[in-house]
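Heads up, one of the protein chains got dropped from this complex, but the rest are sitting where they should.
For chain A:
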Amino acid sequence: MTSPLRVRGRAWVFGDEINTDDMYPGFAMKLPVSEAAQHMFDATRPGWPALVEKGDIVVAGKNFGLGSSRACAELFVHLGVSCLVAEQYNSLFHRNALNYGLPALTVPEARTLIDEGDVLVIDAVEGLLRNETRGAEHHIEPLPAFVVELVAGGGLINRLEAEGFLDRNDATTGGQP
């Protein structure tokens, strides 16, 4: 389980139309990423960040990530979330997730196949979702090849560095819009 594209973790299940302001409240944009991450879902699920364990998988319904360009994916990554699964994404949010190296799969029937707390194994390349808790296995739409390459490489920053566009820098990144 060393590839970011093959993950195993516990599912957290959210509803439809989870918006970016819920994930990344405006005031949290005044904070460094490590602190901003502690305010994810302040409005609808206060205290959630403290419950997240490394490898956990976030599952959501339709129109996941409606709203702004603020980099919610970076907060998920900071908390240790390994993968997103949604019935449908907002395109801006979806692109953000993949660019931060966070696999984000579309599974139209996600909430029928997954309950909160289920342990999932996901292979984003092969398009496989195994729900260990239910003992069920499903074929899902794999990530397209160009996205696999992006995520496998750790996201867009790594790519820009590798291609010589960015000076390498170990400084920690700050908050995002």
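One rule holds for everything that comes next: a contact is a pair of C-beta atoms (placed from the backbone, for glycine too) under 8 Å apart; a residue touches a chain by one contact, two chains touch by 3 or more; residues count from 1.
Heads up, the rule we're going with is that contacts and distances are computed from a predicted model.
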The complex's invisible chain, by UniProt name, from "2-oxoacid ferredoxin oxidoreductase", "Cytochrome c1", "3-isopropylmalate dehydratase" or "ABC transporter permease":
"3-isopropylmalate dehydratase"
Missing-chain contact, candidates A:Val13, A:Leu66, A:Val119 or A:Ala152, resolves to A:Leu66
Under the stated touch rule, tell me which residues of chain A contact the chain that is not displayed.
17, 19, 21-22, 25-27, 29-30, 42-44, 62-63, 66-69, 71, 88-92, 95-96, 99-100, 146, 155-157, 160, 164-169, 171-177
